[in-house]
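Note that one protein chain is taken out, while the other chains of the complex remain in position.
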Amino acid sequence: MTRFTGAIAAGLALALSAGGAAAQQKLKVGFIYVGPVGDLGWSYQHDQGRKAVEKALGDKVETTFVESVSEADAERPIEQLVRTGHKLIFTTSFGFMEPTLKVARKYPDVKFEHATGFKRAPNLATYAAKFHEGRYIIGQIAGKMSKSGTIGYVGAFPIPEVVSGINAYMLGAQSVRPDIKMKVVWVNSWFDPGKEADAAKALLDQGVDVLAQHTDSPAPIQAAEARGRFGFGQATDMERFAPKAQLTAIIDDWNDYYVSRVNAVLDGTWKSGDTWGGLDSGMVKMSPYKNMPDDVRKLAEETENAIKTGKFNPFKCPVVKQDGSTVECKGQGALSDEQVLGMNFYVKGIDDKLPQ
Amino acid sequence: MRLELTPRAEISPWARALAPVAALVVAFALAGGLIALLGRSPLAAFQVYILGPLGDPWALQELAVKATPLILIAIGLSYCFRANLWNIGAEGQFVIGAVLGGWLALRTNGTEVGPWLLPAMLALGALGGALYALIPALLRVRFGVSEILVSLMLVYVAQLVLDYLVRGPWRDPKGFNFPQTVTFDPAATLPAVAGRIHLGSVFALVAVLATAVVVGRTLFGYRLRVTGDAPKAAAFAGFEPKRTTLVAFAISGALAGLAGIVEVSGQIGQLQPAISPGYGFTAITVAFLGRLNPFGILAAGLVLALTFIGGESAQILLKLPLDLTQAFQGLLLLCVLVADALVSYRVRLVATARATP
Partner (left out) sequence: MIVEAILLTIVTAATPLLLAALGELVAERSGTLNLGVEGMMAMGAVCAFAGAVAFDSTVLGIACGLAAGTAMAALFALAVLGFAANQVASGLALTITGLGLSGLIGAPFVGQRREAIGHLALPGLTDIPIIGRLLFGQDAFVYASIALTALVAVFIRRTRAGLVLRSVGENHASAHALGLPVLRVRLLAVLFGGACAGLAGAYISLVYTRFWSPGMIAGRGWIALALVVFAAWRPGWALVGAYLFGAATVLQLHAQAAQTGLPSQALAAVPYLVTILVLVLLSLGRHRAAGAPGSLGQAFVPDR
């Protein structure tokens, strides 16, 4: 039996290596996704980035993805990518941090990039996007557009990234309408269209007339459209799902980052580090401002510019917590990156209790 | 036209042994058809899916790692299924086992503890799974509530419990508020046997052997089978079905819980919201593929683990979608079930005419 399978394996290895020799010059780039590429949100946008790499670099690269990888069982697929000759590997969910680190230690000559994590190594870089910058802008728009004075938020899980988004949204809204009220509903899932729709409807039923979401499907904004209210696209431009309701969308745009990192490996300049890109880097983009009066659009564009040019920071000090205490200012005139990355409090004005 | 089944008087052991192999071949043919429909070469897929991992020492090791929780859980489930008790909630028992065992690891984190720690964690994990499995068992015995539904509903509840704990009270204070606990101390980590293979794989083998003895050689095993095959006869023989139900569920839950703590302590090294890619559900397939026979389950666990690993290879090397793997697993199970029927019955296709009684 061993001889039989051994012979076949040898034949296979030969076939594979022959194929490999022909494509020797190509850099193989691997991607690990936490969801299906068809989730229309998080993993979908990363896959758009992968396609951008293929488009930009054509023959020089070969890209591969493994989708719906469980965070409980990621070490093997990551290592499998290494073993099949991938020299640059992007792992695109926070839960892949430990497995990525383990594999990175084992293969020092392969480059790794982990999204939204905080553990690095000489061959393991991290990257994330400052989505809260976009959320401040949509907060301002929401404050202006709301007639009822109550805005809403559909959240996935109370992790810092989502919480800082909620705070930025609230601060933005308060900046144009100090007495604004906000309601938050947690779906406890990144992706469950039916439940997201129900959550959105629950908020709309309770008087919310402008809805933001931090879950992946277009279901919430679609619900807003059906009720003639407003909403914001998440991760991707959702205008086709809600042409009348979408005021703008906060787009995750990994394209430029991925292309530049792959290029860096190609020309040998890749270095580990942490990239936290915002509106200025193009990692966060706002889709065209629509369905709103000109003065609101102008305000949004001004804020976008101010953030882009570094003149304004959504978490500029002082930031006041829900209980009235002021947050210690550890950055320069604003909260430090660490404070934002690990945010676990609500700002003043949000009545709800943050799930702890 | 319709199919007519006649029970076979004698079932050849050869037929019984070869049936799963035949089923495997048919399932491959069906999957090959699907792959051809997708415009790819079925032969290349077969190489990557099956032969590739089998000829690669690294993949064989990963095979053992992946198969371990599947076999542990499926062995437990076989106790229930044999007695016609439908525990569909092993996934929840897995999670609660990991939570209870993990609690001890977190409680003692950073302190010097004796060598009792790991055994105690494993025991707690098994206990947690057993207690959680006893909920549907008790409700069934006491109130006649369907154990299928209760055990399934409790899966969702268990996942929410774990979710609450790792996002709230058990969160690592230094982890930037991300939902995960601290990493377990080395003393609370299951030691490796070879490479990535940890002690859990040994437990799985022990469970297989022990179950072979229990089911084949003990009165309890006999009672299980009789309760499942002929409940009325079991009652005549004075077997207490309630006790059988409780014990079968407890064993099944204990093994699922053990698998949970083994996975967390041997593989993941901490508690986090996702600790299982659906092992508890896949194990149901494993149990049936192995026809509830301990050695069959061992083989079936390895086969399913192979399809998972092959499925990843197929995504990487052939860019075949993941859904294909899932469709294949479902078809494989259906084929095995039908093959079993073919072994037990003679099947004839007859023209539509009134069946003469």
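For clarity, chains are labelled A and B in written order, and residue numbers in each chain start from 1.
Definition applied: a residue touches a chain if its C-beta (ideal position, glycine included) is under 8 Å from a C-beta of that chain, and two chains touch if they have at least 3 such contacts.
Only a predicted model underlies this, so the values are computations on that prediction, with no experimental measurement involved.
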Task: Could you tell me which shown chains are touched by the chain that is not displayed?
output: A, B
Statement: Missing-chain contact among A:Phe191, A:Trp254, A:Trp270 or A:Phe345 belongs to A:Phe191
Message: Going by the contact rule already stated, which one of B:Ser12, B:Ser41, B:Ser146 or B:Thr218 would touch the omitted chain in the full complex?
response: B:Ser146
Query: Considering the whole complex, which of A:Ala125, A:Ala199 or A:Ala249 touches the chain not shown?
result: A:Ala199
- request: Could you tell me which of B:Val161, B:Val214 or B:Ala299 touches the chain that is not displayed?
  value: B:Val161
Message: What does the interface between chain A and the hidden chain look like in terms of residue numbers?
response: 36-40, 44, 152, 158, 183-186, 188-189, 191-195, 197-199, 201-208, 217-219, 222, 226, 240-241, 351-353, 355
Message: Suppose we count only contacts with the excluded chain; which residues of chain B make the list?
response: 2-3, 5-7, 34, 38, 86, 139, 143-146, 148-150, 152-154, 156-157, 160-161, 163-164, 167-168, 284-285, 288, 321-331, 333-334, 337-338, 340-342, 344-345, 347, 355, 357
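Here is the rule we go by: only the chains that are shown with their structure count from here on.
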Query: Using the average of all C-alpha atoms in each chain as its centre, how far is it in Å between chain A and chain B?
result: 34
- request: Could you pull out which chain A residues touch chain B in their complex?
  value: 5-6, 8-10, 12-13, 15-16, 30, 36, 64-68, 70-73, 75-77, 79-81, 83-84, 94-95, 98, 118, 157-160, 163, 188, 338, 341-344, 355-356
Field: Parts of chain B lying in touch with chain A, wherever the complex brings them together
entry: 47, 51-52, 54-56, 58, 62, 65-66, 160, 163, 167-169, 176-180, 183, 196, 263, 267-270, 272-278, 309, 312-313, 315-317, 319, 321-322
